[in-house]
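Every protein chain except one is present and positioned as in the full complex.
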Amino acid sequence: MKVVNNITPSVDGLGIIKGRPAYTDDFADKNSLIVKVMRSPHAYAKIIKIDSVEAEKLPGIEMVLTYKDFSRVSFTRAGQGYPEPSPYDKFVLDEYVRYVGDEVLAVVGMDLKVCEEALALIKVEYEILEPVLDFENAIDNPSVIHPEPEAHEMFPIGFEPLRNIAASYHMNVGDVEKTLTECDVVIKETFFTQAQAHVMLEPHTVNARMDYQERLCIYDSTQTPYHMRRIISQALNIPLSKIRVVKPRVGGAFGGKQGIHGEMLVAWVTYKTGKPAKMIYTRKEVFESSYSRHPMKMTVTLGADKSGVLKALDFHCLSDTGAYGEHALTVFMVVGSKVLPLYNKVDSVRFYGDVVYTNHTPAGAYRGYGAIQGNFALESAVDILCEKLGMSPIEFRQLNMMKETETSPIFEIMGEGTAGTAMIMETCKLEECVEKGTKLIDWKNKYPSIDMGNKVKSVGMAIAMQGSGIPYIDMGSATIKLNDDGFYNLLVGATDIGQGSDTVLVQIAAEVLMTTVDKVVIYSSDTDLTPFDCGAYASSTTYVSGNAVFKAANEMKEAVLKEARRILKSELVEFDGAVFTNELGESITLIDLSNQITYSEDQKQLSVTASYVGHKSPPPFMAGFVEIDIDKETGEIDIVDYVSVVDCGTTINPKLAEGQVDGAIVQGLGMAMFENVLYSKKGGLISNSLMTYKIPTRVDINHLTTVFVDSYEKSGPFGAKSVGEIGIDTPPAALANAVYNALGVRIKSLPITPEKILLALKAKGRE
Amino acid sequence: MKVKITVNNQEKIFECTPSDYLLDTLRDNNYVSVRRGCDTTNCGVCTVLMNGKPVPSCSVLTVQADGKNITTVEGIQEEAEKLGKYFGAEGADQCGYCNPSLALTVYAMKKELVNPTVKEVKKYLVGNLCRCTGYISQERAIMKYLGDKS
Partner (left out) sequence: MKVSEYVKAKSLNEAYDLLRENKKNYIIAGGAWMKLSVKTADKLVSLDGLGLDQIVLKDGFIEIGALSTLGQIETNETIKKLLDGILVQATGNIMGVNIRNIATIGGSVMGKFSFSDIYPVLEVLDTKLVFHKHGEVELLDFLNNTKFEKDILVKIKIRNQKGKGFFKKVATTPLDFSIINVACSYVENRLKITVGSTPYIAKPCIKAMEYINGVKEITSEVIDKCSSIVLEEVKFSKNIRGSKEYREEIAKVYVTRGIKQVINYEG
């Protein structure tokens, strides 16, 4: 292959580093009205009275919007395919506020200063209600967070709002309780994972204007422009045909922009006033009022026979979706569907539990999407089981884990909120990943640990899987048109949020069309100009959108060949990407052909559109190994190296794929080591700035070793699966296992801080 | 009030109030490569050079920059392109939001540190956060850029 799987700089990297206007706010109209939201100081309250008379009189204030200005239409903010598997439990503005940071009202003014003055003049009277702040006490709590009759599910997801249950799920294969009684060794452990903040560097922002066709044109920092268009149309009762959503460059998302943020209010202001408007979230608003990761409590029971064969897997999960139920069921299900099949040969498996409402910042989509939480619990439990069995963690996994050509009944049972899709693992190189990883980290000589005086060196590992798009639901499409001068436009709905999909899709097209990347010009994510794509989530872009591009490029190749056959008067025409030649040696260049059909003869525009929906979701797999030096007296950890051996099929862009894994590993290490969304006793977010919420810095990351194994997934474009999320899953368990191997203390709640380690060590010493 | 600031070797007169921060004044005057990432001086995204030294433009009052030289990435295009090519070769070009400010800081670092080690580069750039790359690819690119004496 000449383009795919070759080092290719991104098509936009140079322009961006040189500072060209590229991100959403760079394109805001200079005269935009500023929309500023007043945010609830209470975790749960009813708005009794709003006095905005003084504020509305301020010169420069356009309007004050309250719940009375909107018709009562419930929707979900989640950017998912319709009908969404998330409950419709949100109104544009409501009489109730359900978390500290929830929208109370909005002021609209000429500039930020006057908006802040106006906010200070508005008096709101609340009836404070008893908040639910402990997710373990949410079910059947006397305080009901969504009593409103309009809230509903689009199809059965176990929605019981009067019990504070946003969703629930239960599946089983075989009789897990019976199998456990037949096991020689059983362990049962409970784990906690915390909420994590995305901390994408670009805060959420959106701006809107009316164009000269009197249509609402929105520039949005989003992962899902098409879903945003639909939800705005639904909630504000604006015809879909009157809305255009454009996604410029996005400064990071990681799932945090897979849902409505400021779009609703900004769209309404522009639509109503005819004037351009914008909203930029402050970093505080991003922390408090966007989304974070679902915190979870997971109880894992594993049963094995004494030879180490895993026979039973029981997994009970409780998830906290916060004040609104975006992504509640689907994240929950991924805890099972993209974790449990790792040990596919068990006799019985059960996965069940509930997703509850609390008066916390809403949880939403976040890279890993349940797999990282489930992985921490399962892969920690596996190591605990290994110790009881007296078996090495590597040996146990090699014996029990998923292998190529195998399957798991879970694939058929668990899908995206509904039933799933059966599939055989046509590609699964886990064995090789584990073997290679143990060599790269020198497991043999470092496991379990090496005493170094004040410090101990140790290693720990975990395996993981994810998915590649959602079969039978995620659709991507691509349009390719030929220009004069022999270059192509590639139009895709697919959403580049920094993961490099623009580049990867260009590479796929260029490979098929046997040309170079500079001859394929991509334009993406504009609901008017690009064909539909579900958006950047579920690791779908390379696999789903890539397959659409693959199809379209092949159709374009056939289309140009058809013209060439006509022009060269022959059925036997060969094409090398630049020149067409017939059996008599007569030729025409693509450039000349394109100019001819544009201007001179038999003029036509060659343009093809192709779509793709997956029939399977071939999982990428990986083995992650961490080497740490840990201070015996303080618990402080140095991450010496993190080895990732990944099977993601073909790496369309090897360096960008490596970058995806690297970035995800570091984000996973952040969650494993110190990132912590912290609430006060009254439910307000303490960690609401970068001063109080820390992410890994470059000094924290000493070295990363990321390698890919040879793997070719036939159903993927040029053999590719996906690589966007898999990297984030292993660090928490790998670290927990390494700490145990070093010091004999097992930390079962994230983050694994030096304080937790030291205090556990002291407690152990006292026993 | 009016302030006189030399931006990228061009003398400019900006209209501002004593409460305005350099970041907003620059953005309002079309230097959109200078961007905001946080409210608390923690991310490095807003970094510009003031008299050649990296400073957080979100925390420098426009009036404090009166009479000073400011460099945004528009003022170091050749160096940014050179660094950008190394980023592209190493796969360090992801969302890009931190890149212009990183390019400026690297440019200042190149003048301040002689043949730095990776450790020294990490320390100098620690205030430039990145959430996408995991840092390693950026550092490979930066070391190669520093080693390129052309």
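Order as written gives the chain letters A and B; numbering starts at 1 within each chain.
Here, contacts are C-beta pairs under 8 Å (C-beta built on N, C-alpha and C of every residue); 3 or more make two chains touch, one makes a residue touch a chain.
Owing to the predicted nature of the structure, the values given are computational and were not obtained by experimental measurement.
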Selected residue (touches chain absent from view) among A:Glu511, A:Glu658 or A:Asp700: A:Asp700
Given B:Asn29, B:Gln64 or B:Gln77, the one touching the chain that is not displayed: B:Gln64
Positions on chain A where the hidden chain makes contact: 633-634, 636, 674, 678, 686-687, 691-692, 694-697, 699-700, 753-755, 758-759, 762
Positions on chain B where the hidden chain makes contact: 17-19, 21, 40-42, 44, 47, 50, 53-56, 58-61, 63-64, 105, 108-109, 123-129
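Throughout what follows, only the chains that are shown with their structure count from here on.
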Approximate Å spacing (C-alpha centroids) for the pair chain A, chain B: 29
Touch list for chain B against partner chain A, complex: 32-33, 35-40, 42-43, 45, 72-74, 77, 80-81, 83-85, 87-100, 103, 122-123, 125-126, 128-139
Sites on chain A touched by chain B in the complex: 7, 9-10, 12-14, 16-23, 25-26, 198-203, 249-252, 254, 280, 282-284, 497-500, 653-659, 662-667, 689-691, 695, 697-699, 701, 703-704
